[in-house]
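What follows is a set of notes on a single structure, which appears directly below.
A single protein chain has been omitted; all remaining protein chains appear in their positions.
What follows is chain A.
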Amino acid sequence: MDLRSDPVLERIAGTIREGLSVAEPGPDGTSAQAALADMDGFAFAAAIDLGGFDLGLSCGVTISLELGRRALPDVYTGGMLVVDALAEAGDDAPGADIAAAVVAGKQVVVAAGLDLVCRPTAGRARLEEDAWRPSGVLTVEDVQPDQACCAAFRTEEADGEVLLAVLPASVWRPPAGRAFPWSGPVESPASLPLDRVTVTSGQVVGGLGTGSPLSDPAGLLARHRVRQAGYLLGLGLGAHALAVTHTANRRQFDRFVLDNQAVAFPLAKAKIDLEAARLLVYRAAWQADAGEPFAREAAEALAWTAEVALRTIRISVQAHGARGLTLGAPVHRFFEVIRSAATRLGPPGALWQEAGRHRLAAVHSAAVDSDVAVERQS
C-alpha cells in the first residue's frame, strides 16, 4: 500500500471545489446541479457507454465529498445509482434515457427507500397486471423541483428481490406530501405513500438482490454506500473547518477560543476520526475500482462516516456558541443536512451488524480452512 495523496484526484477535487463555489447554499440544489453540470461533473465517474469519462468510484466519491463540504444538497449520488444500474444496458434499455440525462447534467435523481428495504420486515410490492404495487411510505429528499426519484422496494415473491425504479417528477410528486412527523422551520422531505404509485416494468432499472443483508449481486448498493459515505465525509470536513476558523479567530476571556483544550481537543479528536474516515472511504472506492470485493468495506465506510460526521457537526455547532444556531452562521446548515443524510441508507447500527456478520464469517471460514489444511498435512 502506498497511501500518499493521489495528485490526479487532488486536481479533480480542486476543480470541483472551485466550480461549486458559485453554487448557492440552501436546500434548493438547482444551482449546485448547474455548477456541477457546467464542468461536466456528472460525466466524470459515469461509464463511457453512457457518455461518461469512466474515472471510477474514487472520482465519484470525490464529487460527493465536495458537495458535502459545502453542505450543498445531494444532487449527485441518486443519479449515479441509476447510471451504475444501467451501465451494462443498451441504449434502448428501460431508463437509458434518464441515465443519459443524468450524465449530461440535465436530470437530478434522488434515491429513496434504501433505508426501508434493508429491513426484512418492510412492506412488499404485489405484482398486478404486469405492474408492481408497492406498499409503505417513502421519505424523499426534496432537492430540486424536477428531480426524479429512484425508489427501492422489495417484491412479495418468495425470494423478496429488491428492485430499483425511476419515477419521474410527474409520477411521484402528485401523491407526495410533507413528511410526517416533521416540525420546525427547516424544510421537510417529501412523504410518498407507495400504495398510490404503480411501477411499470419500463421504470425498473435494476435490482439489489435478495435477503437481508441484501445480496447486491452487481454491487450497486455498495457503490451507492461509498458515494454516500463521501458526502457524509464532506459534511464532517466542512463543519470542522468552519469550527476551526471560528474558534481560531474568536476571543473570549482574553484568549482565542481554540487555545482552550476543552475546545481544541474534541476538534482534534474529530480531525483524527475524519482522517480515519477518509482512508476507509477511499479504500472501499479503490477496491471497487480495482475489481476487488468491497461490500463489507462499503458498509463500514458508511457507518463510520455517518457516526463521525454527526459527532463532528454537533461539536462544531457547539464550538460556535449561540451564533452557530443562527441562520447567519453557515454551520447551522450542516446540522440540518446531516440529520437525514446520516440514515438515508439505513441506520449505522444496522450497517455495523452487517459488517460484523461478514467479519465473523470470514474468521470462522479461515479457521475451517486452517483445520482442513492441518488435517491434510497429518
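Rule of thumb we're sticking to: contacts are C-beta pairs under 8 Å (C-beta built on N, C-alpha and C of every residue); 3 or more make two chains touch, one makes a residue touch a chain; residues count from 1.
By our rule, contacts and distances are computed from a predicted model.
This complex has a chain not shown, and the name its UniProt record holds, of "Peptide ABC transporter permease", "NADH-quinone oxidoreductase subunit L", "DNA-binding response regulator" or "Acyl-CoA dehydrogenase", is "Acyl-CoA dehydrogenase".
Within the full complex, the residue among A:Thr30, A:Gln107 or A:Gln287 touching the omitted chain is A:Gln287. From the options A:Val22, A:Ile48, A:Leu127 or A:Ala268, the residue with contact to the chain not on display is A:Ala268.
Those residues of chain A that touch the chain absent from the view are 1-6, 9-10, 13-14, 17, 62, 69, 237, 240-241, 244-245, 248, 258, 261, 264-265, 267-269, 271-272, 274-280, 282-283, 286-287, 290, 299-300, 303-304, 349, 351-361, 363-364, 367.
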